[in-house]
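What follows is a single structure, and I will ask about it in a moment.
As you look at this complex, bear in mind that one protein chain is not there, while each of the others sits in place.
Note that the chains are named A, B and C in the order they appear, and that numbering of residues resets to 1 at the start of each chain.
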Amino acid sequence: MIMVQDGWQVYYKLILMERVTFLVMPNRLSRLTTVGHHPASGSVKNGINPAFLLEKTVRAAMSDYLLLLLGTALVNNVVLVKFLGLCPFMGVSNKLDSALGMGLATTFVLTLAAVASWLLEHLLLAPLHIEFLRILAFILVIAAVVQFTELVMRKTSPVLYQILGVFLPLITTNCAVLGVALLNVQQQHSFIQSMLFGFGSAAGFTLVMVIFAGLRERLTLMAVPRLFAGSPIAFITAGILSLAFMGFAGLYK
Amino acid sequence: MMNRAKLNSSPHAKADSAVSVIMRQVLMALGPATLFGICIYGWPALFLFIITVTAAVMFEAWCLRLAGKPVKATLQDYSAVLTGWLIAMTLPPYAPWWIGVVGAGLAIVVGKHVYGGLGQNLFNPAMLARVGLLIAFPVEMTTWVQPHPWFSSALPGFVESLRITFIGMDNIDAVSGATLLGHVKTELSQNHLLPHSLDGLFDMANVWLGLMRGSLGEGCLPLLLVSGFWLLNKGVIRWYTPISLLGTVFMLATMFNIYDPEHYLSPLLHLGSGALILTSFFIATDYVTSPQTPFGQIIFGCGCGVLIFVIRTWGSYPEGAGFAVLLMNSVTPLIDHYIRPRIYGRDHKGKPLEVVD
Amino acid sequence: MLSFFKKAKPTIRGGVHATEHKSETSGKPIVYSFPLPAKLYIPLQQHVGKPAEPLIKVGDHVLKGQLLAYSQGAISAPVHAPTSGIIVDVSEYPAPHPSALPIRTVVLASDGQEKWQKFSPVNDPLTIDPEEISLRVGAAGIVGLGGATFPSAVKLSQGRKNKVHTLLINAGECEPYLTCDDRLMQERPEKIIDGVRIMLHGLGATQAIIALEDNKEQAFLAMQTAAQPYPNVTVMQVPTRYPMGWDRQMIRYITGKEVPAGSRSTDMGILLHNVGTAYAVHKALRTGQPLISRVVTISGSAVKNPMNVEVPIGTLISEVLDFCGVDLEKTQRLVMGGPMMGEALPHPAVPIVKGTSGILALAENEIKTGTEQACIRCGSCVSACPAGLLPLEMMSRIKNNQLDAAVGFGLKDCISCGSCSYVCPSNIPLVHYFKYASGELIARQQAQHKTEQTKRLMHDKQARLERIRLQQEEEMRQMQMEKQQRELAKAQAAEAEITS
Partner (left out) sequence: MIVLSAIVSLTLLGLVLGLLLGIAAKYLKVESSPVIDELEALLPGSQCGQCGFPGCRPAAEALAAGEAPATLCPPGGSALAEQIATLLGISLDLSDMAEPEALVARVDEDNCTGCTRCFKVCPTDAIVGAPKQIHAVVADACIACQKCIAVCPTECLQMHPVEVTLRNWRWTKPPRMRSSEAVC
């Protein structure tokens, strides 16, 4: 009796683990499912320790995740390497505070949008075979998330809301957001990978926004020739920054 | 006689310090290592050096003229000479003449005068030029030749040197090779493990004396170190950046070398190669593009160190010091924004201290 | 006794080693033979606080030491006649100030008699009521003679109220050129020590520390000998590093503790006084003489015979310069005070006041006005700032009209000591920027205040108009009602007439 109970518990654990693993890493699924785990087969005694397996999977996944996160944030930086999201990058980087606010708002939107679009893709679009509506559906979700962010920000930080102005609703059309959602599908990321990819991209976006805002704040104090003052020098600086980020090339993928 | 119309604020005294004096001191400190580099690489190095410095000065004069600033007076601050000099120090000594000119143009025009001239630039002009050249002309910028001691016959003659600098080398593959770091990178990518892949090619003494392939000025480390410490002693630079930079690279290299000596270079070779000493004492200490406060400078140095190590070890550019410096230049405003000295009578956050009796 | 201080680790932050130029005057005795000027111009405000209110009229004859104007308000100081003579005028004359704008001044034509007023000095100031000491110091018109010119009596009373335990006598004299305190200490150490002891008694403090920079060896020895008999008076040396004489720097060095921003040193139980003030206190309490003269350092390379000279308050600077011989052609800048924090004067026809520690006629090779160049962010100013500020960051923000940002970098903690400008290799007038910004901030504050006042006034006016309108309406209504009533009554009367 006790044996049987243990066996069932192990079975459930494995089922649970399978789900988790699917969420975590679809390509590792096959390795696990090949292990026989019928309660009656007594596979637990045959040396297959679920805890060990789980730990190993998670550990491998973790280092993958860390690399994914860093790689997305720095090496394949969404702004300076992929050249996505340039509109807010140039538009809201005048002041450090607003750049940080924009970065955080975009982080929120991007991560949420990446997650929501993954769910949408795998729970709605793929089962119904209507992937051709992907862009439409994604934009719908992104717009809703942005609207929500806007409502929250208006309530919590009216000054930031005022400062960000039109750039806040424009997150909807920030190509980084849609780009990341689409890249997630294209690169067949798992749920967690999608989330991390979204978050990493957003972190990279925020990092670059903040760095660039710092540079531009200093530029306002410099005696830039009139010919280059304002946007021209900002573009030149962005170019040099992109040049510097090329130093990360080859670190990941 | 007193000028009654003009209001002069205190102080009515002044220390004997001037921008040009500081710049001249740095130039003097660079002298020995440059001479050494020219000696071991021969005439082409001298030509390239002269061309680069002259081009830098010409570009500076042209930009000053365009900006309507006094040309002669401003040139006398020696900043353009210094920039050109530093670019020349980081170039492959047998690079063609136009590399020097393009580099000087990049540094002086794009790196400096577009921003408004001396003191206004966000990025180190010399490093900007170097990184720009490296990306635009990878072949010319990675053609390294073997140095030969003191006027030996192995060095090209005067006419031959003119050909090298102004027309180009014919037998590039025959004389050129990789730098230490480039070599390590290639060998590792072919799964040749470290201690063996270095055998007979790079020994420690040669690395430290600068008798190995490299850029013009990264040469003799003892000379660079002595000059660096002379600058420290003169108070021209402060120790925070160079020491933290070198310390970080040394520590990271030691850790990884102990962990896996077959894949990670020894710390002493790390310190001795890739113009690390030159970078830490002469480039990362650039006033304009590095932080103001001691703690900020330590962060800057550590950041440079980490980035240099990461880019060297895992990235595609083994000579990645320029990228590291540019990247840290870009975060300098942030460091200056967040790291500030503690104000008298206040804590680090700017709140007044508690009264202690 | 010194255990409180011994624990602390002395620290110096920032500062500069300025070229001293002290040897020109430090070896020469103070000159007392300055001829009495024919006219003295005595400004009614020579101190921080409210100006003094004159007691005399034009034409009055006054005696030397007689009260000319009494202090009004809590923070103020009286002004006395530096010599005997006749009041010629009480009106506006140029002030010893960079603007040389007019200030209310008493003009005294001396009669050459030097006839003193009678005083009633106390027999033993060390036994009288401490309150009496404050009163007498106040009545003698003594202010901080280091240049701050804060009324000393107010400081003494506040110190007593705050139960100060230590009296710190600032004899740092860290400004280059100035040696008047140095000479005073060399020549009259006993009198200074006596003044210190009187102040100690007046404060009720337990100990006095006299701190002087270690470049004044002679003065140190003289003071130490004079202080020998009194265990509660210590003379100590501090390193020579400008601005050591900044009170807070000195407190940090001696105690290892910092005075919190927005607090006073008295909150920590320490009161600072200048060494010259101690001498003036001695004079006021022992002889009853008010503060009517002071020792001034006249130096600078345009001065032929640099010296320390005792002059009556109100003497025109031009006369003192004539006395020492000055080459006006060579004089590039005329400075009142030290070269680091003193003010440049547009012309020498202004009087010497209580806070004048020195008059410097500086030549071009001393002020070294170089052409201003762009900031190369070398950070010299950051290392030199004793207050831990970022002068270059503040400057670049002020330059670009971002005053609030400059305040964020600590503009309000700037003491205008001049160390940053002194070391700047690009000749940027950093202190000028900070002075401009501080003045602008005060102006803005006043404008803000005025805006609020305007709003209140407008509100009041509108309320008043509204009240008047209501009142008028009320009156109209009443008038109408009365009219109606009258008509009603009339109608009723008519009706009654008809009916009757």
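As a convention for this text, a contact is a pair of C-beta atoms (placed from the backbone, for glycine too) under 8 Å apart; a residue touches a chain by one contact, two chains touch by 3 or more.
In this text, all values refer to a predicted model and were calculated from it rather than measured experimentally.
Undergrad: What are the shown chains that the left-out chain touches?
TA: Within the full complex, the chain not displayed touches A, B, C.
Undergrad: Which of these touches the unseen chain: C:287, C:453, C:472 or C:492?
TA: Answering carefully, the residue with contact to the hidden chain is C:453.
Undergrad: Among A:61, A:74 or A:137, which one touches the chain that has been omitted from the display?
TA: Of the listed residues, the one touching the omitted chain is A:137.
Undergrad: Out of C:97, C:115, C:286 or C:368, which is the one that touches the chain we can't see?
TA: That would be C:97, which touches the missing chain.
Undergrad: Of the residues B:7, B:66, B:136 or B:258, I need the one that contacts the missing chain.
TA: B:7
Undergrad: Looking at the full complex, which residue from B:24, B:69, B:163 or B:234 touches the chain that isn't shown here?
TA: Touching the chain that is not displayed is residue B:69.
Undergrad: So that we can see where the missing chain sits, which residues of chain A does it touch?
TA: So the residues of chain A touching the unseen chain are 94-95, 97-98, 120, 124, 128-130, 133, 136-137, 140-141, 144, 147-148, 151-152, 154-155, 158-159, 162-163, 165, 220.
Undergrad: Can you list, in ascending order, the chain C residues touching the missing chain?
TA: Residues touching the hidden chain, for chain C, are 95, 97, 99, 101-103, 371-374, 398, 401-404, 429, 432-433, 435-436, 439-440, 442-444, 447, 450-451, 453-455, 457-458, 460-461.
Undergrad: Which residue numbers on chain B touch the omitted chain?
TA: Chain B touches the chain not shown through residues 7, 9, 68-70, 72-74.
Going forward, only the chains that are shown with their structure count from here on.
Undergrad: From the centre of chain C, which other chain's Cα mean sits the farthest off?
TA: Computed centres place A farthest from chain C.
Undergrad: So, what's the distance in Å between the C-alpha centres of chain C and chain B?
TA: 51
Undergrad: Once you find the CA centre of chain A and the CA centre of chain B, what distance in Å lies between them?
TA: 37
Undergrad: At least two other chains touched by the same residue of chain C: list those residues.
TA: Correct list: 374.
Undergrad: List, in ascending order, every residue of chain B touching at least 2 other chains.
TA: 116-117, 120, 336, in rising order.
Undergrad: Inside the complex, what are the residues of chain B that reach chain C?
TA: Answer in residue numbers: 1-2, 4, 7-19, 21-22, 73, 77, 79, 116-120, 238, 287-288, 292-293, 336, 340-346, 350, 352-357.
Undergrad: Please give the residue numbers of chain C that touch chain A in the complex, ascending.
TA: Contacts found on chain C: 374, 396-397, 399-400, 402.
Undergrad: Contact residues on chain A for chain B in the complex?
TA: Residues in contact with chain B: 96, 210-211, 214-215, 217-219, 222-225, 228, 233, 236-237, 240-241, 243-251.
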